[in-house]
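The following block contains the structure, expressed as structure tokens.
A protein chain is absent from this complex, but the other protein chains hold their places.
A, B and C are the chain letters, set down in written order, and residue numbers restart from 1 in every chain.
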Amino acid sequence: MADRLRGLLRWETALVLLLAAVAIAGSARTGGTFLSGQNLFYLGLDIGEIALIALPLTCVIVAGEIDLSVASVLGLSSALIGTLWNAGWPLEAILPFVLVVGALCGAVNGLLVTSLGLPSLAVTIGTLALYRGLALVLLGDTAVADFPASYTKFGIEPVPGTWLPYPILACAVLAVIFGVLLHASSFGRATFAIGANTEAARFSGIRVKRTKLVLFVLTGAVAALAGIVYTLRFSSARADNGNGLELAVVAAVLLGGVSIFGGRGTLGGVLAGVLLLGGLRNLLILDDVSTETLTVVTGLLLLAGVLANRFLSSVPAGRRQPP
Amino acid sequence: MTVTAAPPETPGKGNARRLIDRAGRIRELGIAGVLVVVIAGTALANPRFAEPQSIRDLLLNASIIALLAVGQTIVVITRNVDLSVGSVLGLSAFVTADLAAAHRGLPVVAYLAIGVLIGIACGTGNGLVVSLGRVPSLVVTLGTLYVFRGLDFAFAHGTQVNAAELPEGLLSLGSGRVLGVPHLVLITLLAVVVAWFFLRSYRSGRELYAIGSQPEAAVLAGIPVGRRVFAAFAVSGAIAGLAGALWTARYGTVDAAAGTGLELQVVAAVVVGGVAIFGGSGSVLGAALGALLLSTISGCLVVLGVPAFWQQAVTGALLLAAITVDRVVSLRLARSLRRRNHG
Amino acid sequence: MQQPSGNASAPVVELRGVSKNFGPVRALSEVSLLLEPGTAHALLGENGAGKSTLIKVLAGVHRPERGALLVDGLPRRFTGPGDARAAGIAVIYQEPTLFGDLSVAENVFMGRQPLRAGRRIDTRALHATVRALFDRLGVDLDPARPARGLSIADQQVIEIAKALSFDARVIVMDEPTAALSPAETGRLFGVARALLEHGVAVLFVSHRLDEVFELCTRATVLRDGELVWSGALAGKTPDDLVRRMVGRALSALFPKQDSVPGETVLAARRLTREGVFTDVSFDLRAGEIVALAGLVGAGRSEVARAVFGIDRLDAGEVRVRGRPLPNGSPTAAMAAGIGFVPEDRRQQGLVMDASIERNAGLASLGALSRGGLIRRRDERALARDWAVKLRLKFARLTDPVGVLSGGNQQKVVLAKWLSRGPRVLIVDEPTRGIDVATKAEVHRLLSELAADGVAVLMISSELPEVLGMADRVLVMHEGRLAAELPRAEATEEAVALAAAGRSA
Partner (left out) sequence: GGTTKDSAGQQGNQPGNTAAANPDAKLKTGLKVTYLPKQVNNPYFTVVGKGVEQAAAEFQAAVKATGPSEASAASQVTYINTAAQQRQDVLVLAANDENAVAPALKTARAQGMKVVTLDSDVAEDARDVFVNQVDSGEIAVKQVELLSKAIGGSGEFAILSATANATNQNTWIDIMQRELAKPEYAQLKLVEIAYGNDDDQTSFQKTQGLLQAHPNLKGIISPTTVGLAAAARYLGSSEYKGKVALTGLGTPNQMREYVKNDTLTSFALWEPAKLGYLATYAAAALASGQITGAAGQKFKAGNLGEYAIGRSGEVVLGPPTVFTKDNIDRFDF
């Protein structure tokens, strides 16, 4: 019984309660607009890319690494779509190709981290510049916008009969896959062990390098997918798409209760974190709160989250072991 | 170790020891070497690059990032990180400019003091949350990155302070020089030397390394971990605040966006400078050199006529190359150390 | 602050009715303890009895919920390790806690480095002082080398040097000898006796009772956090103490069953890792326990790590049942049936934040999952079975292993590997920090495994363990195999000689 109660006393629970509070306050303050189908559709579109990238990134952070290059991979895939489209490729070929390139970008990150043992923070700051740079090389200052409406209309139309945007649908499918992968599979067990104590994981016969490599590749591929979503829903392929998005994604993951040192976190918490950040932002904008306040609130939420997370967790101190 | 009461120093181990001692210096020398190669190579292609004005520009461009890298190093050594430096700089730059425009008559030191005080206030906030809340600094400073920038936005309210409004004294600090060396470069140099000396030769400096190397052991060793980490953040804040005031002096035109995104550049400089991102080792000298190297590289790319669209990609590739080479060298070193160990 | 104690036999430090709980766990309840100058006092108890907790109360790490701590007869409240140190109490913790990036000398004197003009650190004086300290311990360690990469034993030595450097009035040692070989232990005791003569009070924890009788004159026994006995050791036998610790008598300690060695399971040929070990060859046969003996730092752990694939070999080859193992792949070694209990449970053996059951199942992820998905019921069953077999003391299987006592943590590491049913089991100091009762249990297990045809390679610094358990003893000296002694020839003297590199 006490066990049950203690189990409930978690950050994830607090997040869900906060979400509910935002929803109630939101519909009260905006006279229902906040929870209207149309607004939820916009909200879903707004958080789509962040939610997508947050899924694999959560796994990477749980494994004790980080990937700051995700937004650049998004930009690179956007630029690539534009370039290939201009070159006359059919979209049906471009999209899978872009996913492969995204996976390759992830593989480069992963190989630098695993085979050379470089810290991922440093590596992905480097590839953040590199991939964004390659995007600029590809597309320069031009924008490609003449994508067929059949491919771009999901940016303005929900799934028929609902208010669900298509990217959220994709995200939900991926969330189930990543949830099972992280929380129910032996791969996930290995991921947690690596994040909490890499050496012990290696001594347990876990293939540390391979696991990390797979996670980076997945992150790259999903970031490229987010790039596809971004490009098509705005119908605009540009090299600077998604600039600076990496901090927003990392913030959402951390708000979701994932330990930056690895070894702890849940995918559900992260999704709640994404929703909370996006929902609050949407609400504040709808409520005509100034951009300054919006920025401050985002930061304070992150601070409050990490502090609350610490005081709610019953795990003893001394878990500051880095990866 | 062996059990026999052997003489305290065997020649093989003395060797190994010297090797390690040198490893740190080798790293700094390595960066300095690369720097020389880069400059010399570029100067070959374009002789103008080696002229005093150009060298001065290189140093000047690096000085603010290098200054921030000094503060960042102090934090990173303790196994923490301060991502809010860009926002602190922005806030300090704008407030300093705003106050300077309103009170033009004060001595220049007063303007710098304003910047430093703002920085200390921000750094103290970071330090308090990190050390009292015992929460990861990356998350905390990612949060305050937004908070401080938001305050900056609120304070600036979409306006801008122009060079024409600023006192002459402040501006001449930004553009003036002593014996041909710009003031900003001198200030940065001073900060590097002081921090280097402190971290190397003082108990509290060594304690910062100890904390970063093994936080739990530091507690058991009786080190006031919370206080030291707090102080590290306060210093980093103060330095970022000073950098903000210098930013105002140098650029003259300041709006709320000053220093946006600088944090990643600073972290990159620190990493290239050989400071371990997970604490415990590295020097401010290396970090400052790292900053100089990165800004020199981007300067060179312009001079060498690398097309604008290629510059960022090349910078990224070079950054990766730098940390890779550093890693390979230190692996080699570790291996030769192991071999000598039993020699 | 430090007043000279007027009366030579008045207690320097006293605990009165101290209690400490960790959530529902009562680690200490109403424990009292007296430490007198010039007296070595042993603190005994099974794993998890509360010894380390008591020591951490003395050290100012834990604040007790009830009870008083008196220094020189005056009640004191320690708010942190610094206070205890200021009161003259130096502590050697059970788990070495070093700064890997800093030099050995700085590790010893962190925060107390000798200064010169301008309050700058005097590096030369620092190194000289540390070297003198090491000389006193008869240890050859370079004060200027970084602490990273030192073996557990060397780390322990640094911890000891640290405690000695304080000129403390009370030295508390929590299992300082667990990682040491007899020779080093002897030297440590020599130093300790000299300190005792100077009126220092010593509190000593060890699971090796012979050491207790060698050094100490008084003892306190804890069981489940309660004080069960305290008094003079004179006239007591080890069995008396064991009965008090365990609450029952114990039978023979080393019940090695005889078994007939079968075919060769693992063959190591000319293994070399430059600078660490050279040209090491040996065979392991089914049903055989082979001990790898040697002085600390001889390279035994390194050989084991390389065989298991943690480190890469520079030359040589390991074959399991005739099939060569790929170099540097623990996964392949495990697939070939090798299990490896590493020496450093905190860094290598366990994921401290993860629960007992997850740790126990960590090496068996494949067996515990179907179609890539973990079957939690199997995982829990595995952990529960082995917790019973190894007499693990725990509150819930979902608790993080980090809250277990040192010995109980070691049991979880054993469970993790034994549950895999390995064909070849390498154990590196398997009973380090394990109490007598459980040690017997572990030995029985190893011996049963051998009887079932498992080939066991046992690294141990405890000579009685080596002699009692091994069918064959390999002795290493400075990175080379110095001798191979069959059970009949393996005497204490022969092993010690070979280890010192003085015999054929």
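Rule of thumb we're sticking to: a residue touches a chain if its C-beta (ideal position, glycine included) is under 8 Å from a C-beta of that chain, and two chains touch if they have at least 3 such contacts.
Owing to the predicted nature of the structure, the values given are computational and were not obtained by experimental measurement.
Peer 1: What are the shown chains that the left-out chain touches?
Peer 2: Result: the unshown chain touches A, B.
Peer 1: Among A:W85, A:F203, A:F216 or A:F261, exactly one should touch the missing chain; which is it?
Peer 2: Touching the chain that is not displayed is residue A:W85.
Peer 1: Would you mind spotting which of B:S204, B:T253 or B:S330 touches the chain that isn't drawn?
Peer 2: Counting the whole complex, the residue in contact with the absent chain is B:T253.
Peer 1: I'm checking contacts with the chain that's been left out. Which of B:N61, B:T96 or B:S283 qualifies?
Peer 2: B:N61
Peer 1: Mind pulling the chain B residues that touch the left-out chain?
Peer 2: 46, 48-49, 53-54, 57, 61, 149, 153, 156-160, 162-164, 175, 251-253, 255-258, 260, 298-299, 302-305, 308-309
Peer 1: Residue by residue, what part of chain A touches the chain that was omitted?
Peer 2: Spelled out for chain A, the touching residues are 33, 36, 38-39, 42, 46, 85-86, 88-93, 136, 140-143, 145-152, 155-156, 230, 233-236, 238-244, 282, 285-286, 288, 290-291, 294-295.
Keep this in mind: only the chains that are shown with their structure count from here on.
Peer 1: Please work out which of A-B and A-C is bridged by more C-beta pairs in contact, and write that pair.
Peer 2: A-B
Peer 1: From the mean C-alpha coordinate of chain A to that of chain C, what's the distance rounded to whole Å?
Peer 2: So the centroids are 44 Å from each other.
Peer 1: Which residues does chain B have that touch at least 2 chains other than itself?
Peer 2: Each of 216, 276, 279 in chain B touches at least two other chains.
Peer 1: Where in chain A do residues touch two or more of the other chains?
Peer 2: Counting only residues that touch two or more other chains, chain A contributes 318.
Peer 1: Name, in rising order, each residue of chain A that touches chain B in their complex.
Peer 2: For chain A paired with chain B, touching residues are 68, 112, 116-119, 121-123, 125-134, 136-137, 140-141, 244, 247, 250-251, 254, 259-261, 290-303, 305-307, 309-310, 317-318, 320, 322-323.
Peer 1: For chain A, which residues count as touching chain C in their complex?
Peer 2: Touching chain C: residues 3, 180, 184-190, 192-193, 196-197, 199-207, 263-264, 314-316, 318-319, 321 of chain A.
Peer 1: Report the residues of chain B in contact with chain C in the complex, numbered from low to high.
Peer 2: 1-10, 13-14, 16-17, 20-21, 201-203, 206-207, 209-210, 212-214, 216-224, 276, 279-281, 338-343
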